[in-house]
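These notes are about the structure you will find just below.
Note that one protein chain of the assembly has been removed; the remaining protein chains are unaltered in position.
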Amino acid sequence: MLKISLDKLDKLFEAISASQTLYIPVDREDGAAEYKKYENGMKLSSALNTLRSAKDFFFPQTENLVDFKMEGQNIEVIDVREESEDFVIFGVRACDARSFTILDKVFLAEPVDSYYKNRRDHGTVVTMACTRPTETCFCGTFGIDAAAPEGDAACYSDGESLFIEAHNEKGQKFIDSISSLLEDGDTAKLEAVRAKTREILKKLPLANLTTDNFGGDKLNEYFNSDKWGELSESCLGCGTCTFVCPTCQCYDIKDFNTGHGIKRFRCWDSCMYSDFTKMAHGNPRLTQLERFRQRFMHKLVYFPANNNGEFGCVGCGRCLAKCPISMNIVKVMKALEVK
Amino acid sequence: MQEAMINKAKQLLADGTVDRVIGWKRGEFAYDITPAVFETAEELEKEFVFDDFTAANVSKYLVKESKKEGKILAFLKPCDTYSFNQLTKEHRVVRENVYIVGIPGGPKLDAEKIKAKGITGILGVKNENYTLKIDTVYGEETMPFYEAILDKCATCKSKKHVVYDELIGDEGEVLDSNRFDMVEKLENMTAQERYDFWRGELSKCIRCNACRNVCPACTCEKCVFDNPNSGVENKAPADSFEENMFHIIRAFHVAGRCTDCGECSRVCPQHIPLHLLNRKFIKDINSLYGEYQAGEDTTSRAPLNDYKQDDCETTVVHERGVE
Amino acid sequence: MNNDTLIPYIGVVTDIRQDTPDVKTFRVVSPEGGKVFEHMPGQCAMLSIPGVGEAMFSITSSPTNKEFMEFSIKKCGCLTTWLHAMDVGQQITIRGPYGNAFPVESDLKGKDLLFIAGGIGLAPLRSVINYVRDNRANYGDVQIIYGSRSKDDLVDYKEIIDEWMNDTGIEVNLTIDNPQEGWDGHVGFVPNYVKELDPSINKTVLICGPPIMIKFTLAGLKELGFKETQVYTTMELRMKCGVGKCGRCNIGNKYVCKDGPVFRFDQLGELPDEY
């Protein structure tokens, strides 16, 4: 496999960013990691994962869809779409890489969402294998191997060198563009590191969590479960879980009056919010119980029902770490599960 | 302490004083504790927890819970009693339906602080003589207890319970805290520095509304930011202006009512020090209109519902400090 | 870049008809004349006034009408109030068509049809009724049972009296909730009227109206011997995208905007009761 020495990472980043925009996870002052546009001198974060997921690159929190100019009774529609620039996201973890597959199922299904597709076409996802998974990780539950991430190209570190391999054409193109910096390397040590990571993954507290008892066929059984009241009673109805989630994709479309035109934009929305399904004549989800149920039913039952059994969760553990009252999908699965 | 609380709860349930108990429920890990309502002794025995991580302020849940039938037992820490008292003052809770047992306060721990030290794979946390022994997937780690406490506990204002029906432990006292230090530090910066500081912080906001929804003072039935007819409804910060507006209005709406419980900053997934905005209001109110602690009593007039004819003019802002 | 369904077309409102005190019917054409797009009976379109809002409305005109589309809209929220206040000539934005349609070219072909509508619930059914009238040879007997609060609240009353009632092979039964001067027709709620009329159980039923009406009518139909597989309805929930991506109009795993709005009752029965 091709490799580059870890102390030459700067050179690698400089080379990539010379031809296209590069985003890497960097450490923030408060210790959390976030993706930043690479500028010379930036250091790659060693954190397990970024606080916000990588979905922002393809599905940003807000984006302008279309502009309108209103004049008397007339309306002019202005298409504001522009071809996205080419960019590389470096250091995406296995869980987030899988989340793109899930988002694709929604946004690339007919009719294709051109806004999403535009960025997806121009973005290259370079993943990074995990070596230090933490207690909130449960990607294995969804069949993801943290030591062998998906993505257009994948990187693995053995502590000395960074190994790179392509998974598809886009990844190969990426590797070709930096091939002058790469050399052939022996993967013996890397295999040992990966084996060790897999050992750790097996020992994690959530390693035994399975989806065996969830899926599209359990729809009414789980919908009518009497556990929802207890599970949702302390839910604050905030949107933290949905906004840090790499697979949550619900959005709202809103108009903003700028004083000299109308901007129609879309923004992330959360099924946990009270006005998510509110209509002029009423609301089918009146209490937090129904909203809470919707979120987890969507991930564990509805999504697999519509997508050949694929679940709407990748086990990244962000909601486990971030929920203000620590209620999360793992607790829901454990409470709900009917064997 | 946990044992004493469970016994107290069981006793009060058994003798019919209360019908339900609000407290905290054990989670998957050492630190992920969920506020919960318990109805039976068995549930309490099995899941009730009170330890270094039970920081959540349960007083806001009482807005709903106290309106249900029967009486509820609430275990309140000193800071929580201020919030509860303020809610009583605003007629948001039915005081008669709540039986309050005062329990000792923090300092409570912040799992994020432990993780920020690079400690991952946390399986268990033990406090041994104010040194945390942290059992992880990668072996045992240690760190000083006080380096892992919540920001809100590091600047604790009071160990005194301002309202209770019964107390476990001793009555505490109002502390001489240094909670305004950071506000002062910012005040002494230049306007440009302050602007840069807040832009850096507020631009992290993802508008999850956790700060608003957890706040015991934010109890409007319909928030102005959720009301499509308000003209300012927004779900996402589409512009830096909207980030600023949300946080200014959020803090302003609780000015004079905020008890400084610190929940807003505790729950912020982006670690924005939101409590500084609230504290700025508290500090201004204290210095301009006389010392006032929201939630201390249930009878005094809130500073923004009150006035004196010889109050200072708004020019006081222009005349002081650094430009 | 390809067209995106989220970018709307312009529609011009060329006619506004006051149907009832709170329902107006709007005629929409494209600025160049003609229809903005083709649709099938039962499908919906997203109408919007930029800056006011966007919402899903069923297309009430039949696809056999080649000149324009019509929308019967009841005034009940922010956008509909605005639409009711506008004048002829106003441009609006329109995108669609969205959703499935009544199976007029498959399951309904050759069948005797029974339409049951309540109030504004006639809007989506009118599209089917007129489609059937224009392709009369493909369908059997047609019976229409339509009820409203009062005579004034019967949507499209003029068309019902002047056209539908004069067609051969169409039986129209009207009813209103309470007795009223100048009304010599039937008085009573739709569910009871359906039972009174005792329609033949060979008919395929298309029903739309307030949820409470649907609930009781369905129970009545079952009593008469109708099977759930014979009854179709059309649903409505809050929608933003119209293409099953924004994630809010789902009933169980089905999206009303994409998998609906037309459902057969046996399909609905498999879904959770959350609508």
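Going by the order they are written in, the chains are A, B and C; count residues from 1 in each one.
Please note the rule applied: a contact is a pair of C-beta atoms (placed from the backbone, for glycine too) under 8 Å apart; a residue touches a chain by one contact, two chains touch by 3 or more.
As a working rule, contacts and distances are computed from a predicted model.
So one subunit is absent here. Using its UniProt record, which name fits best from "(2Fe-2S)-binding protein", "Sarcosine oxidase subunit alpha family protein", "Coenzyme F420-reducing hydrogenase, delta subunit" or "Monovalent cation/H+ antiporter subunit D family protein"?
UniProt lists the chain left out of the view as "Coenzyme F420-reducing hydrogenase, delta subunit".
Would you mind listing the shown chains in contact with the chain that isn't displayed?
In the entire complex, chains touched by the missing one are A, B.
For the chain left off this view, which of B:E45, B:E140 or B:D239 is in contact with it?
Residue touching the chain left out of view: B:D239.
Considering the entire assembly, which residues of chain A contact the chain that has been omitted?
Residues 256, 258-260, 263 of chain A touch the chain absent from view.
For review purposes, identify every residue of chain B that touches the missing chain, sorted by number.
Residues of chain B in contact with the hidden chain: 183, 186-187, 191-199, 224, 231-232, 238-242, 244-245, 248-249, 251-252, 255, 277, 280-281, 284-285, 288-289, 303-309, 311-314, 316-318, 321, 323.
Please note the rule applied: only the chains that are shown with their structure count from here on.
Quick one: chain A and chain C, Cα centre-to-centre, how many Å?
That gives a centre separation of 40 Å.
How many angstrom lie between the centres of chain A and chain B, each centre taken as the mean Cα position?
Computed from C-alpha means, the inter-chain centre distance equals 30 Å.
Can you check how far apart chain B and chain C are, centre to centre, with Cα atoms defining each centre and the answer in Å?
So the centre of chain B lies 51 Å away from the centre of chain C.
Quick check on chain C: which residues sit in contact with 2+ other chains?
In chain C, the residues touching two or more other chains are 78.
Counting only residues that touch at least two other chains, what does the list for chain B look like?
228, in rising order.
Applying the document's contact rule, which stretches of chain B touch chain A when the two form their complex?
Where chain B meets chain A, its residues are 27-29, 31-37, 56, 61, 111-112, 115-116, 118, 120-123, 136-138, 206-210, 212-214, 226, 228, 234-238, 266-267, 269-271.
Which positions of chain C touch chain A when the two form their complex?
Those residues of chain C that touch chain A are 1-10, 50-54, 76-78, 80, 87, 89-93, 236-238, 240-241, 243-250, 252-253, 270-272, 274-275.
Using the touch definition up top, name the residues of chain A that touch chain C in the complex.
65-66, 68, 70, 73-75, 77, 79, 81, 83, 106-107, 109, 111-115, 118, 216, 219-220, 223-224, 249-253, 255, 257, 262, 264, 266, 269, 271, 276-281, 284-285, 290, 294, 297-298, 301-303, 305-306
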